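These notes concern the structure reproduced below.
A single protein chain has been removed from this complex, and every other one stays in its place.
Chains here go by letter, A, B, C, D and E, matching the order in which they are written, and residues are numbered from 1 within each.
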């Protein structure tokens, strides 16, 4: 349930070292490290391939067809932040373009994650400002109705609190709650170490069936081989 | 971010008098009374027309194609509750049918709100057990993987905490946080009183343009009449 | 391309006799009578089954999440009109409910066709005010940004000019341009006369293959029967 | 892979006694009885609530916007059949209306299952001819391009061979292969006997947790209760 | 409402100088310059990134699964045209591939905008022929039923008259009516001049809140800052 018309100026951001370190693991590993939770829905897609970022969330709640709050949010951005924008109702208008991106970059923002549309995507790519969105649309917006900044928001099905860590790449977007960020970083590190070895064994022809010892549970579950 | 594999047994339910009183206002009025927030997405539809309920939320987090946690949730139901079930990924399988409904009714549940599919809808209608869901599907589910009961869930885009009030009718589903339920009831009552008079005036031919004094702001906004 | 911020007060409505007479043929027959054109997309559904209406269009262009123009449109309604509302971008909010319906009925409107959402659908059913919409949603709207009234609009994929005839029933919604309404009525009348006889023959066991003389063209097209 | 331009006249229908007997179990029970397989996707919805049928499949492959093959199929219908129509590409046009329904009924068809649109739904309801479809649309179709009749088709994600049994109700549509129909009937009968007892116990307050002996596997899976 | 079976040979194209000059502004700026109208829906996507074009519209109305009219349209193309193809019902088949593109290019067409599917997209990219479409699909089409060429069409929600200017880029597609093209060019030019300065100021750290003087209206609207 959303509080409208408010801007929280003092939010508790996740420690920068932790927030920054999560980027290199990517959304899939971080989500696994947290126990398979925290993901936004897969309709959230990057506007260009290859970007991989993490940062602390500045949250925004938007009204449909109205990007006023993105301007309000710009002032709350600190270096290392990722702006996470939800809309109070499904809407694909182009809430964000190259001018706002210029402003966000000047404030130190690393990316935008928005459950709505964006535009000027060619220029955004040239500027190197990554965006994950539900749509791309030329449609402009008005500045007439209040939403909020830095309240907890539901963005693409995931609850995001201001100051949480957001990790995004070509696979999607995951939100790591501030209180869990340290543990998630540890778990992701452990998981990754593990993966290099697994990859080598699988590349050499070892089957997952054997490496993960699946044959017995499969048999117990009743799997039958027919020649 | 979800905690998996847990059941919270002691939740703080909204006071029953307040929770019950909200039903008669319906989802639209309650959502307006809260300042136009709290709604689930409009893909949540009743399986039969005409039901209008309110109650306290017992929340469930489901895994795709797996209804194990609904059985776990049944034990946590108290008279006056509405079960609110989210799924960790979009899924339309039939997680719920007449047997679970029989059990839920025996425990005193008033309704199910589920961001997934249900089945046996004809029988559910005959039993008078209302359900709001994203889909109707014969597809059965397994019982293999843990979710959780009575953790905060995002259901159809709305954050629902256990013990919150849920109001549902033909227009949709709204969640009223426990801390706001008293105020929401007051505001809804005030709003409704107001509506009877408005309706009478509009029925007599008075225009909303005049009743809401819109002509001046429309002119200021630049509206032009052309004959 | 839309002209914003204008209300055309003097529109040329299709002759009432013609507009009224089209209702009984229903949307499918009228669309066939016009040569299989004029339909809105099939996501436009009635909020209750069984209504079948025709009337002259008063058109409205809405902004997303903003129902201001419906109040402006109310004043332009004359008995026998159907309000046709398009939205400048896809939006499912509840733009219309029982209060506006009371006002529309007081002005003589027969129905609303809206490429967006509506609410209070139970009450609308009790009032007997039919609506065809893309969604049902409790979500309220603001009154902040201008659209237009009585300009040509694209509603659910169909171009509707003010004064055109709109025919709607359980099968969907069709728009008949004013200049074609007379011919469409004639063609629909002829077509229907025709159908009673066809129905009797088909009911007696005659096959469409024979009645429509399809066997030869099917053979020419290369259809092969295999025993 | 479809063979186009052919009509198989001699198909092997499932024994009528078996085909008829499956109706009363409904789609959910029959699908469970077969091991949770055979369902069409849940976008297939009945045009009116309450119908529950079974019958032997006469299959049709349609071209988009072209209902020629439904006329060809009519001749192949025998009493007790259900026509199952797939379209070679997604299409929501109204391929079927009251005239074709009159013809199908005269031939003894019990229902139509069509992965496309239908029209005249009000009349179809009055005639008592049930249809499961992906859409309702006034849009008429042409008769220009060949499809096929009584070839294996994929309808709404399910493979249907001519002569298979189709069971449909408010929950959806399931296809039972001819070779499995006898077994499916037995299993459904056994399953249903079972359900009456379960329902009584659940109604008396016994929990599924105990009735299905879930407490131990849940504990093994690691479920924790928190007070 | 569509007229079927006609080809208008003499259409009034927007002056070439104006039509050509609009390309460099892109769809977002042109749409803003016209007052935020004229856009196609955002499901229209380019088959490859980076193309930015404008040209005069040759319009086509297609039947589902039938690309006959694209061949008829080819003859009507003049250098500088963009073909805009609508389909009378939603359809994703591959209506257009490298052979038609070869023919269109030979006639001087600059692009295709089609509310349906296309194929051979790799080759189209190599040929440098840009297409905006709702889908990519290998599915071939027939040549059996008439549509029309150079009638007004509704394409992806936008009304396009033959001779209008179409502007398309990575953000989407906008249609500029012939009568407005001159004004739109002026407004776009003015708007762009304006943007360079804004961008510089935002890059230097000035906030949109100050540059656009939003602080006072935000306060009036009731925005509260909480520390």
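The working rule: a residue touches a chain if its C-beta (ideal position, glycine included) is under 8 Å from a C-beta of that chain, and two chains touch if they have at least 3 such contacts.
It should be emphasised that the depicted structure is a prediction, and the values quoted were computed from it without experimental measurement.
Trainee: Indicate each shown chain that the hidden chain touches within the full complex.
Mentor: Listed by label, the shown chains it touches are A, B, D, E.
Trainee: With the missing chain put back, one of D:131, D:158, D:188 or D:202 would touch it. Which one?
Mentor: The single option touching the absent chain is D:158.
Trainee: Return the single residue from A:4, A:23 or A:39 that touches the missing chain.
Mentor: A:39
Trainee: Looking at the full complex, which residue from B:36, B:71 or B:139 touches the chain that isn't shown here?
Mentor: Hidden-chain contact among the options goes to B:139.
Trainee: List every residue of chain B that touches the chain not included in the displayed model.
Mentor: Against the missing chain, chain B presents residues 63-66, 88-93, 137, 139, 142, 144-145.
Trainee: With the missing chain put back, which residues of chain E would touch it? List them for me.
Mentor: Within chain E, the residues that touch the unshown chain are 5-10, 68, 71-72, 74-75, 92, 94, 97-100, 102-103, 105-107, 117, 119-122, 135-140, 143, 145-146.
Trainee: Considering the whole complex, not just the chains shown, which residues of chain D touch the missing one?
Mentor: Looking at chain D, the ones touching the missing chain are residues 1-4, 34-38, 41, 88, 90, 152, 154, 157-159, 175-177, 180.
Criterion: only the chains that are shown with their structure count from here on.
Trainee: Hey, what chains does chain A share as contacts with chain E?
Mentor: C
Trainee: Among A-B, A-C or A-E, which pair gives essentially the same interface as C-D, with more than half of the residue-number contact pairs in common?
Mentor: Within A-B, A-C or A-E, the interface duplicating C-D belongs to A-E.
Trainee: With chain centres taken as the means of their Cα atoms, state the distance from chain B to chain E in Å.
Mentor: Whole-Å distance between the two chain centres: 41.
Trainee: Report, in whole Å, the distance between the mean C-alpha point of chain B and the mean C-alpha point of chain D.
Mentor: 31
Trainee: At which residue positions does chain D touch at least two other chains?
Mentor: Correct list: 92, 137, 139, 145.
Trainee: Show me, using the given definition of touch, all chain pairs that touch one another.
Mentor: A-B, A-C, A-E, B-C, B-D, C-D, C-E, D-E
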